[in-house]
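Just below is one structure, and these are the notes that go with it.
Removed: one protein chain of the complex. Kept in place: all other protein chains.
Take a look at chain A:
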Amino acid sequence: MQQLKQFWVAEALEKDLGDPGNPNSMMSFKQVMDLDEKEEFPDEIIDWLYNWKLQHYYIPTECGGEFTGFDEFISFVRVLSRRDQTAGIAFTTMFWSYLVWMAGTEEQKQNLASFMKDNNGTMCLAYSEKAHGSDLLGGDMKATKVEGGYLMTGEKWPINRATRSGVSFVLAQTDPAGGPRSLSLFMVEKSKIDPAKYSNLPKILTHGIRGSDMSGIKFDHCFIPDAMRLGAEGTGLELALKGFQITRALCAAFSQGAADTALRTTLKFALGRKLYGKTVFDMPQPRRTLTDAFLDILICDCCTYGVGRGFSTVPEQISAWSAVVKYFVTTTLETVVNNVSVVLGSRFYMREAHDWGIFQKVLRDNAIISMFDGSSIVNLHALLLQLRQLTKSRARNAGKNLEALSTRLSTTFDLTQTLPAFDGKKLELVNRGGDDVLQGLELAIASLEKLKSDSNLNPDTLYQIITFTEIMREELNSLDVEITESTFQFGHEQEPEFFDMARKYCVLHAAAACVYTWIYNRNHLGEFFANGEWLALSLRRLMLNLKPAKALPGRIDDSGVTQEMIRLYNEDRMFSIVPFQLAKSQLEETSTDASPKLQLQT
């Protein structure tokens, strides 16, 4: 078994779900494709997951559940999502329970925990409205105060699981005067309100995640008792924005599951398919495409686990980190799926060919991840509003409290360290105290310099890692100047140049997250991880976003990375910096040449 405890749940779940390539397994590709073709909700899968008691891992231990940390959570959501994003997303709407764990009364927490554990209950998030989209304050849903509660009137749409959920988290206007304190959040328990006063809207037909219960909900002077209000009246927007910091960061796990399957099924094809007397994989161009996809997954891994653990170590910084990850990881992995589709050739577009056509489903399903819970643009906007303060904090904190910074970074990135318990009350609407990830670049460079005496490291690889990290520092310095020189404005008509600055910031944050992940885990994630070739290659990939290739050190030999990818494929391990064990594929399924006899041309 994996020595890192936070991966045990994911491994156990994998084992019990079985090989997705075996049609008889739960959540097999065959099963999820059949459901998708019929646009049917995955009831059987969801029931199975409840019986497995996976919902307990959404409930913090102090509320009677098993949740201990977001890195564990991210890992098992990847497991669901690599098989079926439709079911994965449907089951994981439960992560909005965080609104209650953060702001609920003891009674509300107990209520919800028991609803999830004992009644296989689920919930949905009813924020958006047809006419207002992301403009939460512009909504028309009203909750008018009456004796003992509120009368709720209005419509929320589109909502994932609106019809099937027993609890809807509804954002409604409690102060007709408007403004940021005009909204309150309600945990509406359908079983306790008058069924004549609310209705579910028809299923919405969608491009991907076709079996989803995508609909809406409508209230008509529906009495909602005071006990269903979360937090004080007027705190709805604040709570909603803090809740998004959690759900947005965790959305990355959906994309990582999808990217794993996209790469795995394409590799299977490339290794087995012969053309011009060779396998597709033997040809340099497809091999490079697949290796780069693997590198992108590793890069995103470092960011996702970083923010997952950062929730516990630096909650006051997460407003920036979660926007970075929601933007960067989901869009990068969308690109990964697109890039590898070329290797699969026309099969990527076929609905039955190759692994039951799972690739085209991944492509369709995954396209929504960068859009929901705040689109890419919404996330970049959330970040760009904080850029000036981030820049100022970086200057203000430069060279100060280095010991504390170093301790925070090592607790965040060293996967063997025990995390403090997450406290949602410590989340802040805007970043407090800067961004440790970029603040620590000088420390990172100093740590890297010290590794020059490590005889186990290839000096060329280390040289590249140091050089790219220095380039990051230069790029960050010039970005800071760019931010400072820009004439910032409020409002929603931000210049496109600001979005570009926010994008650059995301790339730099991601690159730095990779460097720390390596520095702090070199001794316990195996030889491939430790030798750092993957890091040098990843940093080069990232810096290509900021500089032309000729301005960067040349690409080092990537055959070691390619070999590792094949090893993980052959051993059925997650494509990840922590390649935990997946369900073993059955022999008859791997009738292609994807066996150890495969020789890499090194």
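Rule of thumb we're sticking to: a contact is a pair of C-beta atoms (placed from the backbone, for glycine too) under 8 Å apart; a residue touches a chain by one contact, two chains touch by 3 or more; residues count from 1.
The rule is simple: contacts and distances are computed from a predicted model.
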From "SUF system NifU family Fe-S cluster assembly protein", "ABC-2 family transporter protein", "Acyl carrier protein" or "Branched chain amino acid binding protein", the hidden chain's UniProt protein name: "Acyl carrier protein"
Candidate in contact with the missing chain, chosen from A:133, A:148 or A:178: A:178
Touch with the omitted chain, as defined above, among A:36, A:155, A:480 or A:533: A:480
Touch criterion as defined above, residue of A:36, A:72, A:129 or A:238 at the omitted chain: A:238
Which residue of A:176, A:277 or A:491 touches the chain not shown here: A:491
Chain A, residues in touch with the chain not shown (by the definition above): 137, 178-181, 237-238, 241, 382, 385-386, 388-389, 391-392, 394-396, 398-399, 428-430, 474, 476-477, 480-481, 484-492
